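Pasting a structure below so you can have a look.
Only one protein chain is missing from this complex, and each of the others stays in its spot.
We just call them A, B and C in the order they show up, numbering each chain from 1.
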């Protein structure tokens, strides 16, 4: 069974991956997606790392802490970029990224 | 925002992916993993399809329904195999697989 | 060891996944990415299915044929969309998608 930290991180990583991919899709559907290009790129990188972290925690990988540390960095970058935009999908994504960065950070404690 | 069916499927796919990978790891740690080899193989296939389904639903992929249909089939196979074994990790995985098969099936309604 | 069909499909799926993600990134960097939004969405879906197909063939999954069939459909859709655009990254992606659709189709023969 996962520890409380692991259980919280599994949930946060899942929610962050979903929020990032929803944000990327919504950004692409904006009338002018050009100003969102950086946001979309960070969304995709962050979502991939979050899904890897989910798998890694569930398997109990040897390098799970390092994976979560890297995931936390991707989350922080994505939160910073999404935080610059006013659209609801960016706000939701920034919040999910912040929560996930915290949960991933707690994995190394 | 995801529809109620999509939201339920996102959650079920995530929980199933985690349960499958936890089951695979626990099977490998059994004193004799040989009788669990088929279970482990189905766990890995199912987990990968569940994580693809999560990404596909979140992105709103064109082929999301077909992906969920395939995921439901993997879940049903994995549930059937896990259901043959008495270990807690197999029971939990079988339950998660059944719920995910149902949620994925509902995506094509 | 993989059969000749499997070896060809592993290579084609890898090259297609890479071409799709390179195309998506290049589309996002176009001066006006709006006309490329559909292309980007199909690139991401196709790349994910190609990477799943690689894993599935390598593992020898029970549902590998169905996964390759679905992957071939994503490749065909992506090839059709990329084929509408004149940029080099789209042309290269369309070619990789066509080769992958053929290789995935041969997996069910």
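The working rule: a contact is a pair of C-beta atoms (placed from the backbone, for glycine too) under 8 Å apart; a residue touches a chain by one contact, two chains touch by 3 or more.
Model, not experiment: these values are computed from the prediction.
Touch with the chain that is not drawn comes from one residue among A:12, A:67 or A:82, which is A:67. Residue C:14 is the one among C:14, C:38 or C:91 that touches the chain not shown. Take subunit A: the residues that touch the chain left off the picture are 41-42, 44-45, 48-49, 52, 55-56, 59-63, 66-67, 70, 73-74, 77. The set of subunit B residues touching the chain not shown comprises 24-25, 28-29, 31-34, 37, 40-41, 44. Contacts to the hidden chain, counted on subunit C, fall at residues 2, 10, 14, 17-18, 20-22, 24-25, 47, 51, 54-55, 57-60.
Quick note on the criterion: only the chains that are shown with their structure count from here on.
Residues touching across the subunit A and subunit C pair largely coincide in numbering: over half of the numbers involved belong to both copies. Per-chain CA centroids place subunit A at a distance of 25 Å from subunit C. Averaged C-alpha coordinates give centres for subunit A and subunit B that are 22 Å from one another.
Shared interface positions of subunit C, i.e. residues touching 2 or more other chains, are given as 41, 44.
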